[in-house]
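Structure, as structure tokens:
Removed from the display is one protein chain of the complex; every other protein chain stays in position.
Now for chain A:
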């Protein structure tokens, strides 16, 4: 079997988050080197604080000041930190119950090795030098052997509160288009031929091929060359510039049924004023030097296709 294409696909985006009153107070307090918990009606103190009681579903707003030292309740050694984690040297993931809190906070513990970590050990917050009102204001935890300090009540009100954060999300994939699309892409790229696959059951020709027929659910393998010319089945005129596309507006975005294909693919129409494009227009691909796909399609000059010849493809 010929080699199947593969490439990295990185999906990332800086999402914004509105915090609501409780998270706003929590993160603003971190900026001031203060850790806040929230008190439930039955007197438990939850850290990190939550907006709604996980037991009773009550709305919570009674913020209290807890310690910056605490006790490790459980842990796991992380020998190989990954991108974006709190420390870039090996560290322990720890759940820390801060003094005066009833629940534990997940964070990183800076320790020389797993032998230096144990459940029940005392730890202390190491604050980040620059604090912005984010969980990363706690750089990490470090071992501590001082006695638990007395903790005061804090009203949770600060000047210039943090009301939103930016949460960077990133996923790393290896993407492969699979056997059928690889063959399609290579024939286009190397020979400028559009090669689809025919379903052995319904006989429909799919371009690009998917390796299986979506209606019959059977594998496809019989290759069928289609095009290069085709018919505009329908289209729209795009008048707003897309962010990542370097195309002058207005332009025509069309559904094009290549001759011999049983469903339309999508492409841009050029070589004709945008307001003269019509359903049924006969078109052919126009390639640029290094394109993997046709740059656009232009009129062939043939008479328009009759509506009846493509209406089933709409």
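Note that in this section a residue touches a chain if its C-beta (ideal position, glycine included) is under 8 Å from a C-beta of that chain, and two chains touch if they have at least 3 such contacts; residues count from 1.
Simple rule for what comes next: contacts and distances are computed from a predicted model.
*Asks:* Given that one chain of this complex has been left out, which of "Hydrogenase maturation factor HypA", "Acetyl-CoA acetyltransferase", "Sodium:solute symporter family protein" or "ABC transporter permease" is its protein name according to UniProt?
*Replies:* Options "Hydrogenase maturation factor HypA", "Acetyl-CoA acetyltransferase", "Sodium:solute symporter family protein" or "ABC transporter permease" considered; the missing chain's recorded name is "Acetyl-CoA acetyltransferase".
*Asks:* Determine which one of A:54, A:200 or A:271 touches the chain that has been left out.
*Replies:* Touches the omitted chain: A:54.
*Asks:* Which chain A residues touch the hidden chain?
*Replies:* On the chain A side, contact with the omitted chain comes from 5, 7-9, 11, 13, 15-21, 23, 50-57, 59, 163-164, 167, 169, 175, 177, 181, 185, 202, 204-206, 214-215, 233-240, 242, 244-245, 247, 250, 253-255, 262-263, 266-268, 279, 292-293, 307, 311-312, 314.
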